[in-house]
Structures are given as C-alpha cells and as structure tokens.
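Omission of a single protein chain aside, the complex is shown with its protein chains in their original locations.
So, chain A:
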Amino acid sequence: MVPVEWYLILASAVFCIGLFGVLTRRDALYFLMSVELMMNAANINLVAFALYYGDLTGQVFALFVIALAAAEVAIGIGIILVLYRNFGETDVTVPTEMRW
C-alpha cells in the first residue's frame, strides 16, 4: 500500500499548481479551472486519510465538496457570462471601473 504521506505530497502539488494558475491566468475560465484543482487537492487528502483512519467521514465530506464546487462553478459561469456581455471579454484584468 502506498504510504499516506505520499498522498499529502500529491495533494500539495495539485494545490500549488492550482494556486499558480490562479495567480498567473488572466482568463476567468482558466481561473475557474485552477480553483477546481485546488478543491480537488483537498478531496485527495480527505479520501486518502479516510482510508488511513478507516472511517467514512472524509469520503462523505469529499462528496459534499464536489457538489459545492459544481455549484460554485455554476455561479461563476453566470458571473463570467454577465462580464462578457458588459465588457466584451473574459479577461479579469479588463474591468477597472473602480480605483482607489
């Protein structure tokens, strides 16, 4: 069986890839995908440690996280659609109506 620490390393790597995408991508859709990666990194941890501890809490919570991530994407796509209608782009650096 694969030692549980390896799952931690895998999850951290996936999380960091997602965070890198969030910080560097300018397109809102890529941004959403990167956030999904970060959430799925959490799911890897939850499922791996549910197996390690032998209880189902982590696995059930992972299902909750998947459902919530889907809901978040639904809202996100809606906002990006309105963004596109108003600004004609999905680039997150374009809307700068407000400045301090």
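Definition applied: a contact is a pair of C-beta atoms (placed from the backbone, for glycine too) under 8 Å apart; a residue touches a chain by one contact, two chains touch by 3 or more; residues count from 1.
Note that in this section contacts and distances are computed from a predicted model.
Colleague: One chain isn't displayed here; going by UniProt, is it "Binding-protein-dependent transport systems inner membrane component", "NADH dehydrogenase subunit N", "2-oxoacid:ferredoxin oxidoreductase subunit beta" or "2-oxoglutarate synthase subunit KorA"?
Modeller: "NADH dehydrogenase subunit N"
Colleague: By the contact definition given up top, give the residues of chain A that touch the hidden chain.
Modeller: 8, 11, 15, 18-19, 22, 28, 31-32, 35, 38-39, 41-43, 45-46, 48-49, 53, 55, 57-58, 60-61, 64-65, 68, 71-72, 75-76, 78-80, 82-83, 85-87, 92, 95-98, 100
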